[in-house]
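Coming up: chain A.
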Amino acid sequence: MAEMKTAAYICSGCGLGDKLDIAQLGKIAQNEGKIALVRDHAFLCNSEGVQMIRDDIEKEGVTHVCIAACSRRAKTEAFHFPTVAMTRANLREGVIWVVAEGSEHDEVRQEMADDYVRMGCAELKKVKLPQGNPNTTLQKRILVVGGGMSGLTAAFEAAEAGYEVVIVEKQARLGGWANKLWKRVPFKAPYAEPQDTGVAVLAAKVSTHPRIKVHLNSTVAETAGAPGRFVVKVAQESGAVTEEAIGAIVQATGFTTYDIAKLPELGGGQANVVDQAGLEALAQAANGGALKRADGKEIKSVVFLQCAGQRDETGQHLAYCSGHCCATSIKQAMYFKDANPDIDTVVLYTDLRVPGMGEDFYRSAQEKGVIFTKGKASGVEAAVNGCKVSFKDLILDEDTSLDADLVVLATGQVPNAGVNLDAWDKAVSEADGGSEAAKQNKSEMQKISILNLSYRQGPDMPQFKYGFADSHFICFPYETRRTGIYAAGPVRRPMDMLQATEDATGAALKAIQAVENASLGRAAHPRSGDLSYPIVRLEGCTQCKRCTVECPFGAIDEDEKRFPVFNEQRCRRCGTCMGACPVRVISFENYSVDTVGNQIKAVEIPDEFSEKPRVLILACENDAYPALDMAGLSRTVYSAFVRIIPVRCLGSVNTIWITDALNSGYDGVMMMGCKKGDDYQCHFVKGSELAGYRMGKIGDTLTGMGLEPERVSSYEVAITDNERVAKFINEYVAQLVEMGPSPMKGFG
Partner candidate 1 sequence: MNPSIATNQAILVVGGGISGMTVALEAAECGKQVILVERNATLGGRTARMNRYFPKMCHPTCGLEINLRRLKGNRNVRVMTMAEVSGVAGQRGDYTVALKLAPRYVNAKCTACGDCAAVVEAEIPNPYEYGLSKTRAAYLPHAMAYPMHYVLDPSIIGTADAERARAACKYDAIDLDMQTETVELKVGAIVWATGWKPYDAVKIQPYGYGRFANVITSLEFERLADPHGPTGGKLLRPSDGKEAKNIAFIQCAGSRDENHLRHCSRICCMASLKQTHYVREAYGDAGKSTIYYIDIRVIDRLEDFYQKVQQDAAVSFVKSKVAKIVEGKDGSPVLHGVDTEGYHRYATAHDLVVLAVGMEPETNGIKLPEDMLLDSSGFIEGSQSEGMFGAGAATSPLDVNRSVQSATAAALRAIQVVHKIAAAEACPEHVGGGRNNG
Partner candidate 2 sequence: MTKKNYAFYPGCSSQKGASASNFAASIEVMCGKLGIQLNEIPDWNCCGASIGYGEGGLLPRLVLNARNLALAEQHLPGQDMVSGCPACWLSTRETAEKLRESADLMAGANEALKEAELDFKGTVKARHIVEVLVEDVGFEGMKAPVVKPLQGMKIAGYVGCQTNRPFGIAGESFENPQYLDRMIATVGAEPASGYEQKVTCCGGALAFSEPDKSQKQIRDIVESAYDHGAEMIVTPCQLCQANVEIYQSEINKKQGTKLAMPVVYYSQLMTVAYGGSLKEAGLDGHVIQPKKLQDIARK
């Protein structure tokens, strides 16, 4: 790599020149920042300004560029210099747009700008242009676990985009649940009639596809490695094991129906009570003719009980709604009506949930004479010729009953998501040096594992809620916590076949993207394209395991000596490991303990008599930093005593930054991160929580330094909080003024 040559460019446009002493900023960059080349420009982001920088890079051999102008979020197209390392000093959104107007504020405004230039220059000294993980991988085959409708779809769609696919299916035949259906709910206009499932055609296409390899009667015995270099052991029922080299994984392991034996009050277990799957079996047997009960009697009347064991508020059954069951019952009622319009079919529901075009399907059933009754079933008893369903008719407001030859319970979907990692953690720690029973428990638990990941953090994907392997994010349904592994279909959330095939197609895309990213050494969402990766200096490592435990993505394993093993392709570049490391041996080329530490140290701390406190703000780049930027955009004034540093996540904040800051005379530190709790906002899962936990631990250190605990504070900031964030700052600064200057001033 060429020798480092630094340059700083100071813009005087957008009012910067009117409000700030640009010459002084230049001098600071030159003298204090020790920048080789310092230039200013009246309009840095125009083509002329950009060309000036480009020329310096090309002709002067500049390798490191500090842009002192607007926020790092602004003018990214103009300031795009992919061959050099770059820092941005935010003078516009961070200084002139937020410091109060008027000459009485000139001094503090200039001081703020001076510091940001110092910080930009100081950071520049420590950043390197990320070169990308040299350990790139080239395996682009996609493993699809599960050969049902979702799995087949994922496999076929990925193969059609040119990728090799391996399917592992537990059963002897492709098709899964869909094989057991007589017909499916319509998935395109006119949404009026049950349709062929199409599974046979799809299974045939998959079986004969030149890019798809199918393992039947097989399960995944082990998944080792990382995106782009997974090694998957496929175990056949016979015991034979095949190794497959895999780039990314789609887990489409589907669902199991809720056991109707758990619903005796609704007739579960009675001869003439079936679930929807049971009804499909009767319909397949009837093959378009009259449906008959198990005892051979032709069914003349049928009642469908919706939400059987679902939407349960008692805690005994499923709390959620499986979404597909209203349409499924409608479809099944049509099986009867289509065979014989005189059959009485009643659907007993509380809310008929057929969103979207399902409304047309509902109408179609009504036209066929299916009766819909809003009511709540209280019991199903066996009667002479069938069943007696007792219910409250909610419209007619009366307790009543219906006799039927057959009752169908619309039960819910239970995901086949493998091992629950929370329970697993507990089992592992109990088994670790524990009793035989505890060890037995652990190995029993592992039996239901789907992926058998050889990850330190457990053998399957983390589950979200009710055992579904879903994403926590609304905008990002495929944002999983296991990079390169995507759940699709009813294992992700309860869904119907239409949604499952859409979902599988989306998951296939994400798998393709994962292998492409891995092959280039790039990060996956949300820091997509990031070429930096964690670099560890193992010689300094104390094997404390914090990084392996705290990594939200299970990217770090441990070797036999308990040293961390980084799997960069699993890493999402949040820096949680860096924040966790007590000996500071983990860093990224462009984000490290030093890049931030140097900025903290670069700030000039006025003495205790100046009445100018200094507050360090560490702001999450996802929500808090944009909120601060937007405070600028809306010209919301906040104190000029703060110095803000964006961080990848509060989870990446190393406590050394805090203690260094306070040691060097800052009066306080504000940490701004995302919302915690069940509805957490952190894309790295626990950033705010970890930061809070770590800061809790430095309380003693603060006390030892003779500092009040209030000198470190944390805030949950949403991206829309541009006004609130200014309020937080102003209130905190006022509180610090009240408290008096830090006793550490002058010792730093």
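Brief remarks on what is shown
Keep this in mind: a contact is a pair of C-beta atoms (placed from the backbone, for glycine too) under 8 Å apart; a residue touches a chain by one contact, two chains touch by 3 or more; residues count from 1.
With respect to how the candidates were assembled, all candidates are chains of the complex that A comes from, given by their letters.
These numbers were taken from a predicted model, which means no experiment stands behind them.
The candidate list 1 or 2 contains one chain touching chain A in this complex, and it is 1. Residues of chain A that touch candidate 1 in their complex: 13-15, 43, 45-46, 70, 73-77, 156-158, 160-162, 188-191, 205, 208-210, 311, 313, 319-323, 351-360, 374, 394-395, 397, 465-466, 468, 470, 473-478, 493-495, 499, 502-503, 505-510, 512-513, 516-517, 525-526, 528-529, 622-623, 626, 630, 633-634, 675, 679, 681, 683, 718-720, 722-723.
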